[in-house]
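Just one protein chain is left out here, and the rest sit where they should.
And now, chain A:
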Amino acid sequence: MNNQLNVEIPSDSEVIIGILNNSDSVLKKLYLAYFPMVLQLIVNNNGDEDEAKDIYQEAIIVLYNKIKRGDFELSSKLKTYIYSVCRRLWLKRLKQMNRFAGSDIKDFEEFLPVEEEVDKHEERDLQLSKMGEALKLLGEPCKTIMEDFYMHNRSMQDICERFGYTNADNAKTQKYKCLQRLKKLFFQQ
């Protein structure tokens, strides 16, 4: 266990470069650095530690995608950005659960307006969870074919051999059918 209160805080530029380079250690440093701040926000505003975890991870994902897209501006501090996103997410969650009693949330940090970004993220999140459901329902061998081709970028030749198709055209036809089924399952939801 780490001593959470004396955790090393990585510099903002270190985090951005680390994420762009898919560095595990930087991601971990980032995560450990700001979790206490978010936990404090949630548990002091009618939440528990599990809800704090959910909210924090969502915020990290928002930040991660933002950095990956290359549009994180260094004008705001990472800490403030994370706090703002968490605050926005938690406010929404509280309203959904009808647990929002007071007129405002008890704050521990300054924050930025991030409504638009959070809304966009949640929209995307919804799409991804629909995709997850569709993949779950897809069944084999379609699921593996989809994963191999679209997620892991394997070639049709590889897939053809793996599944024992006699020629690449057969494999392509199968892949096409699987994709159509996946689309159907996705848009049905």
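We adopt the following convention: a contact is a pair of C-beta atoms (placed from the backbone, for glycine too) under 8 Å apart; a residue touches a chain by one contact, two chains touch by 3 or more; residues count from 1.
One rule holds for everything that comes next: contacts and distances are computed from a predicted model.
Asker: Using the UniProt record as the reference, specify the protein name of the hidden chain from among "Acriflavin resistance protein", "ATP-binding cassette domain-containing protein", "ABC transporter permease" or "Serine protease".
Answerer: Of the names offered in "Acriflavin resistance protein", "ATP-binding cassette domain-containing protein", "ABC transporter permease" or "Serine protease", the absent chain's UniProt record gives "Serine protease".
Asker: I'm checking contacts with the chain that's been left out. Which of A:89, A:114 or A:146 qualifies?
Answerer: A:146
Asker: Of the residues in chain A, which ones touch the absent chain?
Answerer: On the side of chain A, residues 1-2, 4-5, 24, 27-28, 31-32, 35-36, 39-40, 43-44, 49, 52-53, 57, 60-61, 64, 106, 124, 127-128, 131-132, 135, 146-147, 150-152, 172-173, 176, 179, 182-183, 186 touch the unshown chain.
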